[in-house]
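Heads up: the structure comes next, in C-alpha cells.
Only a single protein chain was left out; the remaining protein chains are all shown in position.
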Amino acid sequence: MRDLTQDLVELIRLTACDLPLPVEARLRAALQNEEPGSAAQTALAAILKNIKISRQNSTPICQDTGTPAFYIKYPAGLDIQELKKQILSAVENATQCAYLRPNAVDPLSGINSGNNLGGDFFPDLHFQISEQGDFSIDLLLKGGGCENVGRQYSLPDETLSANRDLEGVRQCVLDAVYQAQGFGCAPGFLGIAIGGDRGTSYLAAKETFLQDPNIHHSDQKIAALEERITSEANELGIGPMGFGGRSTVLGTQITSAYRLPASYFVSISYMCWAYRHRKMTVLEDHVIYE
Amino acid sequence: MSPITKEAALEYHKLNGLPGKISVTPTKPLDTQQDLGLAYTPGVAYPVLEIEKDPNLAYEYTDKGNLVAVITNGTAILGLGDRGALASKPVMEGKSVLFKKFADLDSIDIEVNTHDPEKVIAVVEAIGSSFGGINLEDIKSPECFYIEKILQSKLDIPVFHDDQHGTAIILGAALLNALEISGKKIDQIKIVFSGAGAAALASAYHFVKIGVPRENIWMCDIKGLVYHGRKEEMFPEKEFFAQGDRPATLTEVIDGADVFIGLSVANIVTPEMLKRMGASPVIFPMANPDPEIKFDLAREARPDAMIGTGRSDFPNQINNLLGFPFIFRGALDVRASAINDEMKIAASNALSKLTKEPVPQDVLKAYGLEHLEFGRDYIVPKPLDRRVCLWEAPAVAQAAMESGVARIQVDLEDYRDQLKKRLNLE
Partner (left out) sequence: MIKHLTLPIEKEEIRKLTVGDTVLLSGVILTARDMAHKWLVDTFITKTSPASKEDIQIKDRIIAIAAKSLIYHCGPVVTKKADGKYQFTAAGPTTSLREEPYEAEVIEFLDLRGVIGKGGMGARTLNACQAAPAVYFHAVGGAASLIAQCVTEVLDVYKLEFGIPEAIWTIRVKDLPVIVTMDSNGQSLHSQIRETSHSALKKLIR
C-alpha cells in the first residue's frame, strides 16, 4: 500500500485544530440563547473566538488533545501492519508539530512517553474490514476532562429507582449529567449505549460520536428519547462551564448492543464542546477529508 | 396625513437650510475666558486625571451616562437591503433623534464602513467606553447575531440590536395580552413565522424565554419551512428552530396554528390560510409598508382574531418606538452593564399592563378615536402615548437592579418623578 503518513498527519491536524462546522453551528445557536452580560455568554463567546483562532493558526482547539482514537475501515487484502506503522508515525510526527500534546503516561512509573505512543492502547486503533472494499479512517480526539465524567450504570439501580426500561435509561442519563456538572466542559454532547458488557458498552457509547450529530435515531421512540434527554438535561441549568445557563447539552445519540439476560448496562460517554471528529476517505490516488 | 412623496421627504431633510436632522448643544456656559479655561485647557486636565484613576468618574464628568451610539454598517437598511455605510446615515440620524425626542437620551450615529463582522466588532469594542449604551441598527442577518453577542461579552455597557429585540419585546407584550383575551396558555400554542431574519429569530428566541416550548415554533422563510437537513439559506441561529426533516410550505405549516407572525413580504397570506388557523387566532402580519395580508382582509376572514400590523392607520400598531427609547432610558439611569432577559421581559410586561389602563383624552385625540379599551382592537399601547416612558423605563430599571446588572440603585418613586420632569410630563 502507498505511504499515507502525510495524509494522516493532515487528518490529525484537521481534527485537532479545525472544529467541524456543524458543531460550531450548535455553539453559535447556544450563544444566541444565553443571557446578555452572563458568565455563560462570556464562556461561549470565548469558545467561538477560540475556534476561529485555532482554525486560522492550526493550533489545537483544546490543549488536551486526548487519546487519539482511530477507527479504520479497510478493504480485504490491505497490509494492516504497514498501515498501523504509518498511523503511529503520523501520531509521532503530529506531536512534534504540536498539533497533539504528548499525552501517553505510563500508569506504573508515571513517566510521559513524550511522543504520544504507549503500549497497545495509545493511540487507540480499531480495525474493521469492509465488505464493500471501502477504505476510510475516522479520528476522534477526546480529552481527559470529559472522559472523566463518563459513567456506567447497572440496572436496576436502587438509588435512582431506575428499572430496566427506557425510563430507567432516561433517569441514569440525567443523573450522569447532573453529576458531571461543568467538569466535562459543558455544553457537551451525550453518547449513550444501552446493553453490551462493561467493555463493549463503553466502546459503543463512544462510537456514537462517529455519527453525524444531525441525524436522529431511526426508531422514532428512541429519537424522541434523544430529544427529550437533551431538553431535560438543559433544564438542569448547569450551563456552559457550569456557570449556570441554558445550554448544558447540545445533542444526544443513543445506540444499543445485545446484552446478557443477567446484565443491563447503560453507558454514558460525555463529549465536551470541543467535539473533534474528522474522517479521511482513501481513494485510488488521493484522499478526501470530511 | 398627506402622502409621503420623494419630494416631501428630500425637502424635509434640507428644511430651513439645515442639512440632516440633528445637531449638538453645549450644556455649560462658554461665554467668558474663565469658562473656556474651565471647559478646556488648562481646567479640563483635572477631570482627565480623575477619570484615569477611576473610570467610573466618566459618568460624573462627561455625558457618557446619557449617551447612546447608534451603530450600523449599512448592510440591512429598512427594506432597502445593503446600501452601504454612508447611505444609511439618514436612517441612523433619525434613530438618534427619536432617542432624544422620546427619552431625552443624547445620541450620535456612527456608520462603520466594513462588511467584515470581526472589523465591526473591533471598531465598536475600541470605542465602546465613550458611551452609556450601544444601539446596533440595520446590520444584516446572520452576522448581526454573532456581532451583538460577542460585543455583549466584551463591553460593560448595554449592546442592543433593536431590529432583533425591539420587535421581540413589543410582540411579546402583544402576544401576552392576546392570549389573555383568548384564554389560551402560552405553553400550549403553536406559533408560525413567515420570515426568519433578525426580528423573527430574536422574537422566536424571546418567546422560548417567556414559556413557549421550542418545539411549538415553526419558521418559514423564502425557501419554505426551516427543517433539519435543509441546505439553502441556513445558518446556526436559524437551525435551532428546524422542524421535522422534510420541506413544507407556509400553507401547510399554518394549519392549526394559534399565532401567525409575519416579518417577511407583502401579500403572501390568503384568507383561506387564515381560516385554517385555530380558534381566536393571533395574527401579526408586520411586513412594511404592506403587510403579509391586509388588516381588513384578515379581519373579514377571522372576526375572532386579534390582529396587529406595523401600520399606523389600523388598530394594534406594533412599532419599535414603544421599546428602544424607554429601555435604554431605564438601563442607562441605573448604569446597567447589559440589557438582559429580565429587563426585556419587564419592558414587555410594562407595555402589556399599561394597555389595561384607561386611555387618556390626549391619546384618543392623537389617533382620532372616540373610545379605546383593552380588547381585541387594543392589545398594545399607542406609540404616541406619553405614559409609556413612565411605565417602561422604571420597570426596566427595577429589573436591572433586581437581576444584579445595575451599578447604581435608584428609588423608583423618585425616579418616576425625575422622568416626569425630564420629559415635561407633569
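By written order: A and B. Residues from 1 in each chain.
The definition used in the following text is that a contact is a pair of C-beta atoms (placed from the backbone, for glycine too) under 8 Å apart; a residue touches a chain by one contact, two chains touch by 3 or more.
Remember, predicted model here, so these are calculated numbers, not experimental data.
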One chain isn't shown here. Among A:36, A:150, A:195 or A:242, which residue touches it? A:242
For the chain that's not shown, point to the residue among A:5, A:181, A:214 or A:281 touching it. A:181
Positions on chain A contacted by the hidden chain, ascending: 39, 42-43, 46-47, 49-50, 53-54, 57, 59-65, 98, 100-103, 105, 110-112, 114, 143-145, 148, 160-161, 170-171, 174-175, 178, 181-183, 185, 232, 235-239, 241-244, 272-274
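Following the convention adopted for this analysis, only the chains that are shown with their structure count from here on.
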Measure off the straight-line distance from the CA centroid of chain A to the CA centroid of chain B, and report it in whole Å. 41
Where on chain B does chain A make contact in their complex? 145-146, 149-150, 152-154, 158-160, 201, 205, 208, 214, 228-229, 235-237, 239-240, 337-341, 405
What residues of chain A sit close enough to touch chain B in their complex? 24-29, 31-38, 41-42, 44-46, 48-49, 214, 216, 231
